[in-house]
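With one protein chain held back, the other chains of the complex are shown just where they sit.
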Amino acid sequence: MLKTVLLNRATIVLGTLAVAIIVWNIYIAGNDDGILVGTVVDVSGQPVTDAKVVASELSLISRNVIDIQTTDETGQFRFDRHDHHAMVLQATKDGVGNSRRVEVRLYYQNQNKTLSDALVLDPDVKQGPLVSEQSGSN
Amino acid sequence: MSEAIAAPVRTSRRGPMIQKRRHRQLLLIYTFLLPALVIFGTYRLVPLGWNFVLSFQFWTPGKTSEFAGLFHYEEMLVYDDVFWQALWNTLYYMISAPIAVVIAIGLALLVHQPIRGREAYRTIIFLSYPLMAVAVGVIWQWLFNEEVGLISYLLRLTGLSQEPVGLLEQTATAMPAVMAAGIWQILGFFMVIILTGLQSIPEHLYEAAKIDGANAFRRFYRITLPLLRPSIFLCLIIGIIASFTSFDLIFVMTNGGPGRATELLITYVYKAAFTLTQFDYAATLTVAMFIFFVAIAIIANFVAGGEAGKVDIAN
Partner (left out) sequence: MKSKSYIGTHITLIAVAFLMLVPIYWVVKTSLTGENIFAYPPAMLPVDPHPFFYVDAWYFIPFSRFFLNSVIVATMAIIANLIINALAGYALTKAFPGKRWVILLLLSSMMIPFHATIIPAYLITRDLGLLNTHLGLALPAFSHIVLIFVFKASFDAIPPSLIDAARIDGLSEWRIIYKIMLPLSLPAIATNIILSFIWSWNDFLWPLLIVRDVEMHTLPLGLSAFLSYFESTTGSLYAFAVMVLAPGMLVFILAQRQFVRSMTSGATKG
């Protein structure tokens, strides 16, 4: 009797689903420090120090600034505990240029991520607005 | 099979003991029935009477009621164009029932054949029915979207239109568009009902007809169709009921628009009561809607020649 219940199609599917959800949540709980790491380079590929990296919200209703970090000697920047699941990054340095606005989308809030592509400072790229802007249609 | 309330007498003792037992059983029976009766009394019968009474009153929540006589009825029947439009739309929506039935018969005939994977076909076609009407409405609203909708794209692709077309925004096509969504949802359900009817037709009838030289068309027309009558009428009645109860679909797809092109009686009742807070007038509309519904049900039943709609209810 117990065997028929356990081997029932519904039990297997729902059971697997429940297990998957639990495992996923355990994984998230261990990896949600919100660490976002990346590099800033210039057009020739050289790392840029003291570049300002602005992280803004990428949501359905606002583009507020989340945090601003500066790159260190190796051109790396790091955000901690940003508490978001999606954002837009833009790097800038006076005299060198601005980077494209790069979208960072995570699978869950505060997912730890290292950006594979560096942000490239280009003198020709315009700096996007930094203050909060209401996003109209997407 | 019903069991008489008095147990067979096994001893020769009669009198008070049997009486008490009979009373206890009666009490038990009514206790069993009580919750159901309370629910339906509260949520079906009382509301029906309440609506009726309310339709003859002037009343707003918080104030005392005054007798209004036929004021609301006069307003509804003589001055309210929207009421007549909604009535007409409700009738219009009923046309989707026979259309869906015809398609469903075709599908049922196909699925009824001894082919592999018929259960898979049946499941896929039935899939649309258990979905919530709100989601169906939302999906179809997106399909009909003027700029990005699939329907608009197909109309342009096939050359039927040069520009993006919003079928839900044009008065002439809005109702048919909503009906298309409704048909999409109910098709699987009708197909299964008719399939059940097909499965109860004895094979030997067809064999005998074949021996007598009847071709496929005659076999269908003379055997299948008449024996499917109960199933077909069941579907039609369900479709008719749907035109009085398709609130979800209309609300989400068009909310009665453009203008009042897709306004059904039920959506109008909702708006009168809960948007305009005219409970008394909305009650009048409800009474009219209910009378109309019962009238149509009686006519349909009569045409079907009996209790067509109650085929599967226990008798």
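Per-chain residue numbering starts at 1, and chain names A and B are given in the order in which the chains are listed.
Criterion: a residue touches a chain if its C-beta (ideal position, glycine included) is under 8 Å from a C-beta of that chain, and two chains touch if they have at least 3 such contacts.
On a predicted model such as this, the values are computed, not experimentally measured, just so you know.
S.K.: Out of B:Met17, B:Leu70, B:Val102 or B:Leu127, which residue would touch the omitted chain in the full complex?
M.R.: B:Leu127
S.K.: What residue numbers in chain B mark contact with the hidden partner chain?
M.R.: So the residues of chain B touching the missing chain come out as 1-5, 7, 25-26, 28-30, 32-33, 35-37, 39-40, 42-48, 50-51, 54, 61, 107, 110-111, 113-115, 117, 119, 121-135, 138-140, 142-143, 145, 147-148, 150, 153, 156-157, 184, 187-189, 192-193, 196, 234, 237-238, 241, 244-245, 247-248, 251-252, 266, 269-270, 273-274, 279, 282-283, 286, 289-290, 293-294, 297, 309, 311-314.
S.K.: Quickly run down the residues of chain A that touch the omitted chain.
M.R.: Interface with the chain not displayed, on the chain A side: 9-10, 13-14, 59-60, 85-86, 105-109, 137-138.
Here is the rule we go by: only the chains that are shown with their structure count from here on.
S.K.: Using mean C-alpha positions as chain centres, tell me how far chain A is from chain B in Å, no decimals.
M.R.: A distance of 50 Å separates the two centres.
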